[in-house]
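These notes are about the structure you will find just below.
This view holds just a subset of the chains, kept in their places.
Labels A and B are assigned to the chains in the order they are written; within every chain, residues are numbered from 1.
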Amino acid sequence: MNQGGFFEKIYAQVYAYVTDADMWVNIGMIVLKIAAIILLSRIVVSVVQSGVNKVFQHRHGSKIQMDQRRVDTMRVLVNNVVQYGIYFLSILMILQLLGIDLRPVLVSAGVLGLAVGFGAQSLVRDIITGFFIIFEDQFAVGDVVTINNLTGTVQEIGLRITKVRSWTGEVHIFPNGTINQVTNFSLQNTLAVVDVSVAYEEDLNQVESVLKEVLASAQTELTDIVAEPQILGVHALGPSEVIIRVTAECKPNTHHGVNRNLRAKIRTELTNRGIQIPYPKIVAVSGKGTV
Amino acid sequence: MNQGGFFEKIYAQVYAYVTDADMWVNIGMIVLKIAAIILLSRIVVSVVQSGVNKVFQHRHGSKIQMDQRRVDTMRVLVNNVVQYGIYFLSILMILQLLGIDLRPVLVSAGVLGLAVGFGAQSLVRDIITGFFIIFEDQFAVGDVVTINNLTGTVQEIGLRITKVRSWTGEVHIFPNGTINQVTNFSLQNTLAVVDVSVAYEEDLNQVESVLKEVLASAQTELTDIVAEPQILGVHALGPSEVIIRVTAECKPNTHHGVNRNLRAKIRTELTNRGIQIPYPKIVAVSGKGTV
């Protein structure tokens, strides 16, 4: 192999290299693949974006209401994220086709992504819980519910947050993921419960007959009561009073008003019949001498 | 190798390339594999979908009731997720066959999947716990249970949530994963417990004999009592009263009513026999002088 001149040889080899069909075909393949990736990423972007747009249009007239301005902001945001994400992936794939090892970039992106993923998990949980609240009809707008010990009327159910208006007017806002336990007062008839205190000295039979009269008249007067009120009996024996419990089944979430009405009626009637208020009683014994 | 013209040589090589059987066989193999993947993914989709449909049909007449509209919504949703998921995987596998490195896409999808997985873990926990609640018969629809300090009648047991109706009518909704501890009142006879307070001055033997009479008559009158009621004895010594505890085994979850009945009967009879109410007693000593 030593016969020719050095440069001739180099020339010959470079020439052979340049005229090597394999290499050209190879380069052609890579160029084709890059073109395919670019084309594909454009198609994916437009498909996903039209999907996103459709999703955001669908929301009108659906269960979840969002005002137009916010929908548009969100749509643009999601579209941008989708677009930049897909183009970023395309660039990475093209770089790899060109033979540049991307593992450092991938590890970095993965770690960054994990940090974001950890931080975003409460967002994901909010949305999943929100979906199930709507899907399972746990409560609807207008229902009276207790969520995390706060009670009010549901004002808005969103995918991420739920708004509940307290009866005193303030609005409680809950991320859906924190809604661990819901109590709904609007699904079933509720029960008005009145505890009547009378002194130990009263005749319980007389008290009961008075209560029966009052409850009978209450049932006719109060339309919210849907079944004959019940006298449950002696609920407890206090230090100075006997407590008799009375219940009345009412239409859903009307028990507060019925409660107040029954309480007033019962108290008035008891007083009219001479059944006294059981004020706290104490037995005072005189101690010997003075101190 | 320098003897022929440049283009001739290129032509010869491209010709050799094009007429290379290996390459054609190779291309044929790839085409075959792509076809196989497409076919396979279609088969998998239809198999999984028919399985999904079967699962959702099976639910009728089973322990878990869902209304038809919601079942259909869910079925369509699951079918869509399955379909898009499998097609997405097929496209990835085809791209890889074409020699495009998909690691960037896989890392991205993995990180995204992890974020969703973290957020979805409470959903998975709900379903696993729901399965075991049903499998282990922890409670059934109609049982009276206490879950997380809220008591009521079980209305609905689902895979994800359980609904419990309080005796006052509100409905508590628990994600199954938050049900850490269940107390079931409907599995065993329950015990009515009445604490009777009498003054220190009374004769305990007399009190006990009165109680025995009352309990004997109560056992015959109240059909919910299933065993002879017991006088446990002096439960506590209060500041002004002796507290005697009385118990009666009743049919499951009937102890509230028995309690009230026993309380009324005992109090009435004690008063009839002249055993006084132990009002709080205080010894007042006069201090010297005035202030």
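By our rule, a contact is a pair of C-beta atoms (placed from the backbone, for glycine too) under 8 Å apart; a residue touches a chain by one contact, two chains touch by 3 or more.
As the structure is a prediction and not an experimental result, all values here were calculated from the model.
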Assembly check, 2 identical chains modelled here, expected copies in whole complex 7
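FYI, only the chains that are shown with their structure count from here on.
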Turning angle required so that chain A lies on chain B, C-alpha fit (0 to 180°, nearest 5): 50
Counting only Cα atoms for the centres, state how far chain A is from chain B in Å. 17
Residues of chain B that touch chain A when the two form their complex: 1-2, 6, 9-10, 13-14, 16-17, 70, 73-74, 98-105, 107-108, 110-112, 114-116, 118-120, 122-123, 148, 150, 158, 160-161, 165-175, 178, 197, 240, 257, 260-261, 263-264, 267-268, 271, 277, 279-288
Seen from chain A, its contact residues with chain B in the complex are 12, 15-16, 19-22, 24-25, 29, 33, 36-37, 85, 89, 92-93, 96-97, 102, 106, 109-110, 113-114, 116-118, 120-125, 127-129, 132, 135-136, 138, 146, 180-185, 187-191, 193, 200, 204, 232-237, 239-240, 242, 245, 249, 252, 255, 281-291
